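Before I ask anything, here is the structure I am working with.
Note that this is a trimmed complex: some chains were dropped, and none of the rest were shifted.
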Amino acid sequence: MSYMNGIDRINDQQKNRRCKQINILSKGYADYLQLDKLLSSQTMLSSQNDRVSYDEHLFIITHQAYELWFKQILFEMDIVCKLLVANLWNNETEMCNALKRLGRISSIFKLLLEHFSILETMSSSDFAEFRGYLKHASGFQSLQFRMIENKFGLKKENRVDCCKSYTDCFNGKKSEEFERTLTEPNLLTLVCRWLESMPVLQDNTIWDQYRRAADLWLEESTETDISCLEKRRDLMDSLFKCDQHKRLVDQGNRKFTHQALKGAIILRTYRHEKGYALANRILDSLVDIDTMLSKWRFCHFVMVHKMIGSHNSGTGGTIGSEYLRSTLSDSYRTFIDLINLPALMVPATYVPPLISQIL
Amino acid sequence: MSYMNGIDRINDQQKNRRCKQINILSKGYADYLQLDKLLSSQTMLSSQNDRVSYDEHLFIITHQAYELWFKQILFEMDIVCKLLVANLWNNETEMCNALKRLGRISSIFKLLLEHFSILETMSSSDFAEFRGYLKHASGFQSLQFRMIENKFGLKKENRVDCCKSYTDCFNGKKSEEFERTLTEPNLLTLVCRWLESMPVLQDNTIWDQYRRAADLWLEESTETDISCLEKRRDLMDSLFKCDQHKRLVDQGNRKFTHQALKGAIILRTYRHEKGYALANRILDSLVDIDTMLSKWRFCHFVMVHKMIGSHNSGTGGTIGSEYLRSTLSDSYRTFIDLINLPALMVPATYVPPLISQIL
């Protein structure tokens, strides 16, 4: 087939797409955004009473805005998961795409943090005026937020006890979509698989080099504090000895597989090497998202604490702000291994350059 | 009636309210927020095609979030207008209430500014992929945004020509609620009435004093630049001579009534006096809101400019980013007179203290 024939064929395909576009339904702004549904979904419970609590309107709008953005976060996470399933290595375009999606999720969490500033223009006394009406409704029941947690890779065993059976409150309303967040591979799993499949890890050369570098570092150490040196040695053992790694996983202190952890270490170590820069930025983005979610949890806790105090119980039957405080532990952080990575890194001055690839 | 009888009667009323609360309907989180409607209102037009443009989802969510917050802004504006209709002078509680509402509107606009950061994670090329589907839908058609403008006090004659008949695009869908934003007293009108009713303005004493201070200032001026001095004299004339004020109003350069302008000047001058501090903060808040709306307009313009370039026409039949640029003029600013006030203030060192009230 000649070059021009190829072009002709492609042109024909494009022509078909062009024709299709002409026949699209014309819709106005209000129809497109389904504003009739959207803007008729605010019913203040306090309006049933003789004295409306105006701030309830803000309460509703803010939570609806949260749910809209949760939907967007779930949407972007699905795309990232799909990209991770495909092989990202050596695929600059898709890595950039993944980075864009991850960066957007971070930005959305940042925006959600800003939402608290609005809600906090309502004082605890303002809230007290309509709090009674919310007796059976609580943010604890947000299906989408649980889905986000599940898609990140938060497991039942990571949750605090009172939250382990959080699905009870959905009253059988759990959708298939929700179930899939539990059964399908989550972000944590897919990131691990991606790191495990890192080409340079497919034989032991590079990891053996890294281990030798670690040995040299410990050997040459001028650290005079014995307990400090001992601690460093233990850390290195937890990296190189599979059983020690396994123990940390069993205790819930590590979530990455051993091979994935090795991948992350190598990526960080050789981050200036050709082909590693973009992958490194993906690690950065995962850390960013995990950090943002963590900040969101904290700001949520602080806001609820401020609204109801800490001796009071929350709405919806949970134990209130103290429950939220307990979700701030590392056990709720999906990419804790990436965050703790700096403590496992052998200083650059000990690590040999990536000669194995060049040779 | 004895004191205890009074307390008893009030206690009975409260008892009734307490009983009522017990009978409230119990609702879960999802029902309360009507999430079934809210989260089923996102339909991507590009999904009708063989190639979905994922970023369309972000486009929809962002605009829906805007509309939710527009509803909240309208809600708060209504409360502020009601508070202004009642007499605010000497009513600390309601002034604080008004301040809270105005501050919240500012905060919401600030949050809306942040929304652009999310939308801008979509590049112009990403937008180009689904822009064709939006042919007949444009932000220009946002009924609620027009209502906000109207409630602020933006008049048809303040609008740029191409926007004067903006209601055409609603196709008769204008609600009664919309009509009321045109016929009922708006924020600008109500702020003017409130300032006009300022107690100390009800006779001429204080204004005559201010005028004498202005005369002294001009007289003692060490300014050697004649044109500069001339300009200052003209400004003072525009303040003290009704016909000159009227001319500026007719030209669209002033929007306050003469009496309201006097009120604002006196409030600013004696802002440290008893009874003036809160009212001054209301002026500050009005300036803040007008500023935030202005920033929103600019960021909107810049975003659209970035998405479609400046030689291109916008969706929905408008002339695109250039239309938005034209709305940045002072003619679109409702409280321009408060913003321009500093130029009309006689320096504090020339103004006599507020003795008239003490005497």
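Annotations
Every chain is named by a letter (A and B) in the order it is written, and numbering of its residues begins at 1.
Assume a residue touches a chain if its C-beta (ideal position, glycine included) is under 8 Å from a C-beta of that chain, and two chains touch if they have at least 3 such contacts.
Worth saying up front: this structure is predicted, and the values here are computed from it rather than measured.
The complex is a homo-oligomer: 2 chains are shown here, and the full assembly described by the structure file contains 4 identical copies.
To be clear about the criterion, only the chains that are shown with their structure count from here on.
Those residues of chain A whose C-beta lies close enough to touch chain B in the complex are 17, 20-21, 24-35, 37-43, 45, 48-50, 54, 57-58, 60-61, 63-65, 67-69, 71-72, 75, 79, 100, 103-104, 107-108, 110-111, 114-115, 117-118, 121, 132-144, 169, 171, 173, 316.
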